[in-house]
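Here the complex is missing a single protein chain, while all its other protein chains stay put.
The chains carry the letters A and B, assigned in the order they are written, with residues numbered from 1 in each.
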Amino acid sequence: MQNAISRRTALKGGAAAVAMTLAAPTILRADEAISIGSLTPNTGGGGPFGPNITASHKRVADLVNSQGGVLGREIRLFQENSETNPETAVRAADKLINVNKVLGILGTWSSSVTLGIMPRCQEAGVIQMCTSSSADIPARDQKGLVFNFQALSPVWGRAIGDLSLRRGFETFNVMALNNDFTGSMIDGFVGVVGRDKILVEPFYYNGGQASYRSEVTQLIGEDPEAVFIPAYVTDFTSVYKEIFRQGYEGQVISVSIATTPAFKDVIGDAANGIIHGVPVPPITSPAYKEYLTEAGLEDTGSVQHPFGTAGRDQMSVLLLAMEKAGTTDTAEIAKAIWDVTTGEGKKTVYNVTDGLAAIRAGEEINYSGASSSIEFDEEGMVLGRDFQLAEIRDGKDVVIERLEF
Amino acid sequence: MSWQILVNGLVNAALIAPPAIALSLIFGVMRFPNFAIGGYITVGAFFAYAVNVDLGAPIWLAAIAAMIGTAVVVWLSDALVFRPMQGRGPVTLLVLSIALTLILEHIVRLFYGADVRGFDLPLQRPYRFGDIRITQEQIEIIVLAIAIAAITHLILQYTRTGKAVRATADNPMLAQVRGIDTGWIILLTWLYCGMLFGLTGVLAGLDLVIEPLVGWYLTIPIFAAAILGGIGSPYGAMLGALLVGLAEELTVLILPSTYKIGVGFVIIAILLLVRPQGLLGRPEIKK
Partner (left out) sequence: MTAYLVSMLTFTGFFMILALALNLQWGMTGMVNFGIAGFYALGAYTSGLLTAKLGWPVGLAMPTAVAAGFVAGGLIALLSLRLREDFFAIVTLGFGEIMRLIALNEDEITEGPRGLKIDARPFAGMFDRELYPIVYLILVASVVALAFIVVECIRRAPLGRTLRAIREDDVVAEVLGKNVLLHRVTVFAIGGAFMGAAGALYAHYVQNISPEVFMPMVAIFIWMSVIVGGAGNNWGLLIGAGIVMTILEGTRFIGDFVDILDAEKLSALRIILIGTLLIIILRVKQGGLLPEQRFTYKGSQESGRTETQTSNA
């Protein structure tokens, strides 16, 4: 397709010249190596998570390359920063698709970026693997090329609501960070606990503010037994400081991605008692333990790198599916993704090395990952994972409730 | 609840008043809106973090180090970026200052990444006076802001240097003719303001979180305060900070809090339409 155009058109301009010179060696390599793109939020709102995802992609790709690659070809990884901004991300995706000729773009995190680059990827037949929870993602994926490694957010809201009720709380207030992921947790939560148990109309707040004082005053108004705050770590840290400073003594409930080790480090002892929920990477799973070793982390018994683990699984699943499909045709690879992740009676593998060996030995495999057991529904959304509620005690997460789907 | 909102507003005001005063002073002598303040504040927060957490020094020492460190960065930014391009017009300098704030933010990111950080201090529970809750730290921040306002006032009003700063701000040509070394005065102003930005970084780190964007979050309210008060007027900046701090909190009584950032702008627009020079600014005399 691109060749046809290049014969017809001649383009000039400084941008063209610079880009051409820089990209020339890439084109030469494209025939031998298989190109895969990594588009992660290394700066901006997703800054705390993106680098983990990228590092995971690279580790898996390097590992496979050191063992001879996939389909006998080297994996070449191209990493771009989405800046957590769809405006930038679309151009980065353009580069990955048209210059680097990637067959998949992995690691997009915020829904707006995943959805923003989707028209581009669909048109070029590029596989997308993301950790975005927007319910719009399956609806807009017309070619069956999008795979989401994160449970959809209404599921989070329902699960946390259910687990909160089991803890015996009678009255709640809810405030959510105003974005697609955290915002749509409100409906699930309110649906489960019942509107009559919510004292103040649930509301949103914007991140990146100079103060969250009035929001917190509103949140703890009428003194509910518990407050639920779906948020990200940066804004949640500021919000929680304010909750503490305004003297709220009730139960604070949030999501585990907001209560990272960095959060506990900042808040110190005052973090004790917070309850938070997350679809669990099976902490006891061999894949999760392997991830900790690969990333050089201590096993603290709590969820670490919730998105980094997904990054490992994305790259592993893509490479396994490629080997299984025996081709670099993306439609075939997409079908093979279900083959290697979902279904009973197959050999369970926890890492890409074992998986590749098993496929080459002609076995049917089911990859079980570090972020979840990785089973996809027919729309490419990861199926409900176990959900757990943990409480911070002495700066450590202690699991208090577990919900199995 | 409404009384608590007043306290909230007062704490907000105390946080943005010192940098708004500094922004106003810099505008007075440099004549351009300096958006690099976001970068300065971030740098200040991380200087203090390095001294407090990496080196294990107490917070007051970290704050002093942050003030000195930020003053040096601010001085360097003047020497390397702004001074060579003085006379290019305020808008060019403004765009330069935006480029500078991007550079500073990402230099910090290069060393510290994007994770949230905090000082080595426990969180405090508030004192309660009826419905009103306020922590000791917040009282200290308010007292500090008042002290800075008073010190700035005394310097500007009663010291030779302060008078020279005012003269330079009023009319640099005239000040020079009257024997004031305006280069030296501008340098002193930068250093003083640099210290205030460094201090703001520390206070913002205490109040919010330490991360590369922390200065950017404060930039718009600081600008709103400085403009509202009449840019170039440090006293106006104090009053502006109070109004912006309260306005942002009172917003939630009438609008969803997601419009909070917008409300500041609407207030500025309305107030400027009624009083274009700001609250305490003097009307601009056209040539």
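The definition used in the following text is that contacts are C-beta pairs under 8 Å (C-beta built on N, C-alpha and C of every residue); 3 or more make two chains touch, one makes a residue touch a chain.
Everything numeric in this text was worked out from a predicted model, so none of it was measured.
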Per the touch definition above, residue among A:85, A:341 or A:366 touching the missing chain: A:85
Option touching the unshown chain, where B:71, B:237 or B:261 are the choices: B:261
On chain A, residues whose C-beta touches the chain left out of the figure: 1-2, 4-6, 8-9, 11, 13-16, 18-20, 22-23, 25-27, 38, 40, 42-43, 50-51, 54-55, 58, 78-81, 83-87, 90-92, 94-95, 97-100, 110-112, 115-116, 118-120, 123, 134, 136, 140, 178-180, 183, 204, 206
Contact set of chain B toward the excluded chain (per top definition): 31, 33, 81, 84-85, 87-92, 95-96, 98-100, 102-103, 106-107, 109-110, 113-114, 220, 223-224, 227, 231, 256, 258-259, 261-262, 264-266, 268-269, 272-273, 276-277, 284, 286-287
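Rule of thumb we're sticking to: only the chains that are shown with their structure count from here on.
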Partner chain A, residues of chain B touching it in the complex: 1, 4-5, 8, 11-12, 15-16, 106, 109, 113-118, 122-126, 128, 133, 135, 137-138, 207-213, 216-218, 220-221, 248-252, 256-258, 260-261
Residues of chain A touching chain B in the complex: 42-43, 47-48, 50-51, 178, 203-206, 208-211, 213-215, 217-218, 221, 233-234, 237-238, 241, 244-247, 260, 262-263, 265-270
